[in-house]
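One structure is given below, encoded as structure tokens.
Heads up, one of the protein chains got dropped from this complex, but the rest are sitting where they should.
Here the chain labels run A, B and C in written order, and each chain numbers its own residues starting at 1.
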Amino acid sequence: METKSNVITVQGLPIVVANFNWSVGFQMERFLKALGNKKILSAKCPECGYTYVPARNRCGKCYARMDEKDLVEISGKGILLSYTRAYVELDGKGNWIDLKEPKIIGAIKLDGADSTLFMPLGEVQFENLKIGMLVEPVWNSELKGSWKDIKYYKPASA
Amino acid sequence: MGYIKDEIPQTMMVEGDWQVGAYRYKANRLLEEYTQGLKQKKIIGSLCLGCGKVIVPPRAICGRCHRRQEERREVSPIGTITCFVISPPVVRGKYKLFGLDPVDTGALKEGEILVPCFVRFDGSDSNVACLLLNADPQKVFIGMRVKAVWAEKLEGKMSDLEGVEPLEK
Amino acid sequence: MRNTAIIGCGQTPHRARRRDVSVAELVSEAVSAALEDAGITMKDVDCIFSGNMQGFGGIAQPDLWLGDWIGAPGKPAIRIATGGTTGGSVAHGALYAVASGMYDIALAVAWEKHSDSKEAGATTGLAHVGMGNLFHALSYGLSLKNLIATTAVGAAAGVAVYQARFYMHRSGATIEHLDMVAAKDRRNAAKNPYAHLRWPNCQPEDIAKTEMIAYPFRYGHVCPASDGASCIVVAEEKLAKKLCKKPAWLLGLASYSDEENQLQSENYGGVGVLDPSEQMGCRVSAKKAYAMAGITDPQKEIDLAEIYQPFPSQELIFAERLGLFDDGTAWRYLEKGETDINGSMPTDLSGGVNATNAIGSSALQRVLECALQIMGKAGEHQAAKPVHKAIAHGWGGVTNYITVTILGDSPR
Partner (left out) sequence: MAKRVAIIGYAQSQHQYDVQKTREDLVFDVVRDAMKNAGILREDIGTVVTASTDFLDGRTISNVFLSMAVGAYLKDESKVEEDGTNALYYAMMKLVSGAYDVALVEAHTVGWQFNPHQVWALTTDPLVERQIGVVNDVSASALQARMYMQKYGVSEKDLAQIAVKSLQDASKNPNAQRKLPKVNVNQVLGSKKFCEPFTELMISPISDGCAVVILASEDKAKKLCEKPVWIQGIATYQDDYLRDRDLLSLTSLKKAAKKAYQMAKIKNPLRELGVAEVTARFAHEELMIYEALGLCKPGEGKNLISKGITKRNGKLPVNPSGGALAADPVCATGLVRVIEAVKQIKGEANGYQVPKVKRALAHGQWGICAQKNTVIILGGGK
């Protein structure tokens, strides 16, 4: 009689981690550096006009090439397309972590561009959020030319 | 002369990781049967009743016959070297495994020459990869008859079979 | 099977570190080059096949994010990945899609950007093949010494070094022949601007001077880890004739698997293959592809080969398994220069994988290079003799996966 199950669990060694450093390319480099100056750069496709955020060198709609000449600075303000309140978060190792304070996340369509950005939302009560409201970025005090320069989005004052 | 070099500009990079060590896996107890066998100085393999192959260490499935290998066979501790490799003397810091230097962890000794080899134990249809011990690397040849070298303390571990050594000195 | 041909070939320069582009931009370089070569735009493409070894780039299912860069939005797109043969399997995807009559123009793109991974490009990825087995064996007291010695003798050489020993033992090939192959391929690569290790007029003595990893492999023998992408455009007969002066016609293709070839199977079990250089999978794949192509005597009918040889021994092993030379004789033809650019069986005139290895892209590059030779577009490394039929090969997995593709200058 098979007393113990004929299957055993093999646990990985947590120290084994694969680390990556993805090169970003010239257009994305321009975008990230602009974040360091509180500027948001989009790229407008010369052929079909679709405007991407962040800036990039290839249009997904008509496969045209885009470059520095196609960069367009946009305000960073945008319309809130949707929002959610996350009670859990992933820790990178595949575990759902219960958040002490739920995080509010928004999908924002930026003025002057066609792309949607997914950003944390701050300085707002979840109940007051409405689809369609105007939102704007809140910048970190210390700017390093990285996505972390944007702390979160909040309802626009004006 | 040498390789043609060309300058390629660099752009910024962003970082990220993949927690490869956080995965878990399911394994069967075949390796346990193998190591329990080693504890009694026995080398166990799985026999497929379809094609008669004996696989060491035992495996669950025979692909040729697409059937399970339930039978077990003990194979002889004496076998033949089918292939070997001679490593250059080990140098500290030259090679790392998961960020650990084998010499620092005491696994290898500085200047040691390793002779990993494939051994086909009599009665087996598999090559077992292990180390050739107590042998002059210059005198090793394919076809050399060897016998298993057992650890002093047999603990039912893979390390019970330390390697092989030449049959005749 | 409907007559199908490759009408466009595009690749990026393969280099150790393409830090000037993101992986998405790298891939779109190859795709736009292939579209240009085929004389079509992305609108004309009916379906996309793509693939890479996602663990090496650290991005799961990259074709979802960089779909825009390979033209996937609004189109059928299928991701295929089979280890080292990924590029060949992706090419087969596009070829079958058109040969089945279900699509008229298909695009196949495969890539790898090793420099995006911090751990020397391949180490984590390669070790990750048997990660579950490794942890399992360690929990049963596999000694670190045994592990390092048997599997990781000199990083990536671990897997292929035994295969080389088996072949050298039964064929009589020597380490000098490995030096010859590596020198030939780096010499060839110097005539291929897209190749990585380009060493003009490299001689065996140059390779022989490099440090020994583990006999018979020297550092000079081992393939690089490259950043690069390659892409082909496949079209059905009417369109192929209309769009391309000299299409490379599909004659035969197959990708048969073998048992895991050495070291371990699932849960660190053994394997029933006694000679990892026997390569039954390659023999059976070649047999099927030749049957489809109506080729009965490959040694005479095949004009050129692009063999997937990260290690020089594999150029000899697989040339024989593809039936291009009798068993154990490939090195004799090497010595006589028959596999050089002006030989009777020019092999790896592009430099092959020994000079260029972006693992996802490599097996597709073999198909692409054969197409270039048949189309007469290989430029400086175009074979001296006319190339009517060429065979592209790829191996992967634990040396147990194979892709074989035969192209010709006239339809079946």
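Going forward, a contact is a pair of C-beta atoms (placed from the backbone, for glycine too) under 8 Å apart; a residue touches a chain by one contact, two chains touch by 3 or more.
Nothing here was measured: the structure is a model prediction, and the numbers come from that model.
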For the chain that was dropped from the view, give me its touching partners among the shown chains. A, B, C
For a quick check of understanding: of B:Trp18, B:Tyr34, B:Phe84 or B:Phe118, which residue touches the chain that isn't displayed? B:Trp18
Where chain C meets the left-out chain, the residues are 1-2, 22, 48, 51, 53-56, 58-68, 72-83, 89, 92-93, 96-97, 99-102, 125-126, 128-133, 253-260, 265-267, 280-281, 284-285, 288, 292, 396-398, 400-401
Which residue numbers on chain B touch the omitted chain? 14, 16, 18, 20, 22-28, 60-64, 66, 68
List the chain A residues touching the unshown chain? 5, 7, 12, 20, 22, 24, 28, 50, 52-54, 60-61, 81-88, 90, 92-96, 103, 105-107, 114-120, 131, 146-148
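Quick note on the criterion: only the chains that are shown with their structure count from here on.
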Going by the touch rule set out above, what shape does the chain contact graph take here: line, ring, star, complete or other? complete
Where chain A and chain C are represented by their mean Cα positions, the distance between them in whole Å: 37
Where chain A and chain B are represented by their mean Cα positions, the distance between them in whole Å: 46
Can you tell me which residues of chain B touch two or more of the remaining chains? 10-11, 13, 16-18, 20, 23, 25, 27-28, 32, 98
Chain A: positions in contact with at least two other chains: 10-13, 16, 18-26, 28
Of chain B, residues touching chain C in the complex: 1-4, 6, 8-11, 13, 16-18, 20, 23, 25, 27-28, 30-32, 35, 45-46, 53, 55-60, 62-64, 82-88, 95, 97-98, 102, 105, 107-108, 114, 116, 118, 120, 124-131, 142, 155, 157-160, 163
In the complex with chain B, residue positions of chain A that touch it: 6-26, 28-29, 32-33, 92-94, 145-146
So in the complex, the part of chain C that touches chain A is made up of which residues? 18-25, 28, 32, 41-42, 55, 57-58, 67-69, 71, 73, 115-119, 124-125, 128, 131-132, 135-136, 138-139
